[in-house]
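One structure follows; several queries about it will come next.
Heads up, one of the protein chains got dropped from this complex, but the rest are sitting where they should.
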Amino acid sequence: MPERELTFAQAVREALAEEMRRDSRVCILGEDVAEAGTPFKVLSGLVEEFGAKRVVDTPISEAGFTGVAVGAAMAGMRPVVDIMFGDFITLTMDQMVNQAAKVHYMSGGHWKVPMVMRTTLGATRRSAAQHSQSLHAWFSHVPGLKVILPSTPYDAKGLLKSAIRDENPVVFFEDKMMYKLKGPVPEDDYTIPLGVADVKREGDDITLVATSSMVQVALGAADLLDREGISAEVVDPRTTWPLDEETLIDSAKKTSRVIVLDEGYGRYGVTSELAAVIAEGAFYDLDAPVKRMGAMHVPIPFSPLLEDATVPTEQNVFEVARSMCQ
Amino acid sequence: MPERELTFAQAVREALAEEMRRDSRVCILGEDVAEAGTPFKVLSGLVEEFGAKRVVDTPISEAGFTGVAVGAAMAGMRPVVDIMFGDFITLTMDQMVNQAAKVHYMSGGHWKVPMVMRTTLGATRRSAAQHSQSLHAWFSHVPGLKVILPSTPYDAKGLLKSAIRDENPVVFFEDKMMYKLKGPVPEDDYTIPLGVADVKREGDDITLVATSSMVQVALGAADLLDREGISAEVVDPRTTWPLDEETLIDSAKKTSRVIVLDEGYGRYGVTSELAAVIAEGAFYDLDAPVKRMGAMHVPIPFSPLLEDATVPTEQNVFEVARSMCQ
Amino acid sequence: MSAVTSKPETAGTAEKSTSEKEKWLHAHRQMVSIRLFEEQVNELYTRALMPGLAHLYSGEEAVAVGICEALRIDDYITSTHRGHGHCLAKGAAPDRMFAELLGKEAGYCRGKGGSMHIADPATGNLGANAIVGGSVGIATGAAFAAKNLGTDRVVVCFFGEGALGQGSLYEVMNLAQLWKLPVIYVCENNQYNEYTHYQDTTAGTILGRAVAFGIETAKVDGQDIRAVNKIAAGLIQRARSGDGPAFLQCDTYRYSGHHVGDIHREYYRSKHEEQLWKTERDPIRLLGSWLIEQGYADAPALETISLEARKSIEAAVKFAIDAPYPSVSEVDEDVYA
Partner (left out) sequence: MSAVTSKPETAGTAEKSTSEKEKWLHAHRQMVSIRLFEEQVNELYTRALMPGLAHLYSGEEAVAVGICEALRIDDYITSTHRGHGHCLAKGAAPDRMFAELLGKEAGYCRGKGGSMHIADPATGNLGANAIVGGSVGIATGAAFAAKNLGTDRVVVCFFGEGALGQGSLYEVMNLAQLWKLPVIYVCENNQYNEYTHYQDTTAGTILGRAVAFGIETAKVDGQDIRAVNKIAAGLIQRARSGDGPAFLQCDTYRYSGHHVGDIHREYYRSKHEEQLWKTERDPIRLLGSWLIEQGYADAPALETISLEARKSIEAAVKFAIDAPYPSVSEVDEDVYA
């Protein structure tokens, strides 16, 4: 029997639907999440199955409804908030960082905040500077939060289900350009533990550590490298926190060369951390400095040629990797 | 003639007063900045000299008055906003990141946002999890912003004056535990360029790259190391953006061993970036992995012994450095 | 860069002693231009010539034009994701607008901003904004500067009723009233926040949100440009003379989808409702009828205005299509000033 394929968006929806069937405390809060099913149509059909009490349209109040989710989680629900564009997490930082992330610790372990924030990242949609950012490094910086960056439909379903069952505030970043990507997704009720990296492709000559959208770019680059006789390993941490340092370091030790790829800004961001971890952990095995590739350090421009230049491509990665292996 | 000494707080105040005298467009906005002179008394006396139109008490509306500063800057003023505790920048992220940081770029260079945000960082004040964070990594991550971390009264004055004269949004983080620290501060109208690191102490055996409060810790550790015959160089980047990579890398090449110190969380933070930059730039000269030391990955606890355990101390740094040099 | 369409006569007739007739003919032309501009935007999208999406202002023209005609060129505005109308009404040239929408170097932002970020110091346009409510701070701050620098400039902050959900609006209204700043908050109530009716997202009343802060408030039929202009002129004058901020609710309607790609709308609003607004409450027709009634124009004269406007809009589109993209090397310019 051929494996069932779903798009990334369908996988997210299926994870939500399964968890909502399983646990009546799970509910969704966000702008245009009900009848509209979000502008990306990720949630289409959910309000029809679960009703408007569990799939709740909100006003355009990101801080407000995120705060509501924190309180609802403390008081016994398991809310999933939808922040339409990752750029709008700017409005939720106080609720997520000063409240959600700290409640458990500040209360000496007495209160818990089992909530999920789903939001997006990624450029090249011609949406300009306020709708194209990949700001996941901020949440990854904060103790008390967990951060997930799924790169395939399979991972999206399994990781989102884990997120919803987690007792902590978890942020789940979906690359909006990946919603239509298809891949095998079992119908089973499977979960993927947070903090376990996945080797998406095995190889010996160079390691490409990549997150979210960049996993697809890395896999494409690996194909190109293959034609040149270079065997690239692609490692996807899947969660920036908890971080599976061991798998990253082991791969680096094996190949001795590493490129780290993430669609966020490199400076003080995800590639900094991954590169620092690897440079420290595989110090005696590396043949070359860890190379970092991320979004160019500019607000994302609207003009297509300019925008495309801000994001690493298969070709860029291929070239950098090839030159490292020479 | 002995050099004049000022406290860190006095140096900040003098910078503001000088710039306000020099340029009538400079004004201050914040909570209890006028008669009260802020809870830390950093601004005492300014409202008396410049009046309530230029030293403006605001309601407790961090997002609102930061937004006002953005617009006022665009329309010809040079506002300095005061965010009492660095923990409250959570409330200003949209104004700083989606607006201030991007206006110049998004407008194709037509509008400018010459504003400064002054705020605080640092733990061990027994202020607990919502008044003790060092969140400067977030702003450092964002193109369009500049970020300053002064470590001495001298630097505070010179860097703040540069910040106010800069045509861009600049964030200036003051360690609240350093306000009473004294040091030489000339009465001159001097400025310190942004993006130029300062070697606070020269040495040959190990480099301690340190920011803000951690510079003092590093200097203390260097003294302890000295007694053991280990010569430590202390390098203070002074600004996380622009970042003077060259000075950091040169020092690393010279000593071959580096510890990076910052009071923020290490993960996806300042130490990640500095370590990654050095590991890459001095790859062939390092004798050991770059070691990172930052706040422990926990919300800052209230209980004194616990809180003290979250921040690197002279003794910790000394021990780590010594073991690296063995 | 040479623009093929000349700039509108400059926005605003506030200080010019134009005759009643000239004033309203000008306003009519402005509204028609905006309508035609948006039609072309839709065309560009449909023909896949425009990158990304855009949010059309068709149906709401009387608000932007009615208000901007009461402003001086050196007064400021802030705008929204649905900003083409505001920008044009404040004096932007259609050719450079289109160029921006296509990501061309000749655009107002050298192609870096796109539809949602048109900004222009020359016409006092502080910028459209893609964050709902994102410009309320900027507008209030510009008013702070206007007052503190001793000018008598006024700022108009346009926003959709969806922005009533953003807390920062309340923060800045409080500041504006405390400090008596010359800013007019213009709430364009086009009935919908994206795909949700505003009554499902808005408890209490819209005006009450400003009354709470002691701010002067007014509500007007946003399809009646003369009513909008009259009431706006009064509030602007009031602000200019130092009496502080105001809040103006303009009830209006967007004819098209939330954005150009929002074609199937039946699940959130009926075709009948759309039809009613278009036939009964169209701001251009309403002003046209009045102009004819007054004897200021006849139907052929209005037709001529339309034809002329169409010609210049079409020329502007052509200019934009033919214009070059910025060089990729510009990508990292203008990050810092």
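Lettered A, B and C in written order, each chain numbered from 1.
Simple rule for what comes next: contacts are C-beta pairs under 8 Å (C-beta built on N, C-alpha and C of every residue); 3 or more make two chains touch, one makes a residue touch a chain.
Computed from a prediction, not measured in an experiment: that's the story for all the values here.
Note on the chain not shown: across the whole complex it touches A, B, C.
Considering the whole complex, the residue from C:T123, C:T140 or C:Q177 that touches the absent chain is C:Q177. Contact with the chain that does not appear here is found for just one residue of A:Q10, A:T38 or A:T66, A:T66.
Only one residue in the set A:P2, A:G109 or A:G229 touches the chain that does not appear here, and it is A:G109. Residue-level contact of chain B with the missing chain is found at 31-32, 35-36, 39, 57-61, 63-64, 87-88, 91, 125-131, 296-299, 301-306, 309-310.
By the touch definition given at the top, chain A reaches the unshown chain through residues 25, 27, 53, 58-59, 61, 63-77, 79, 94-95, 98-99, 103-114, 143-144, 146, 167-168. Contacts to the hidden chain, counted on chain C, fall at residues 164-171, 173-174, 177-178, 200-205, 208-209, 211-215.
Following the convention adopted for this analysis, only the chains that are shown with their structure count from here on.
Chain centres here are C-alpha means, and the one lying farthest from chain B is C. Centroid to centroid, with C-alpha atoms defining each point, chain A and chain B lie 30 Å apart.
Separating the CA-averaged centres of chain B and chain C is a span of 41 Å. Among the residues of chain A, those in touch with two or more other chains are 87-88, 91, 128-130, 297-299, 301. Of all residues in chain C, those that touch two or more other chains are 109-113, 117, 129, 131, 134, 167, 335.
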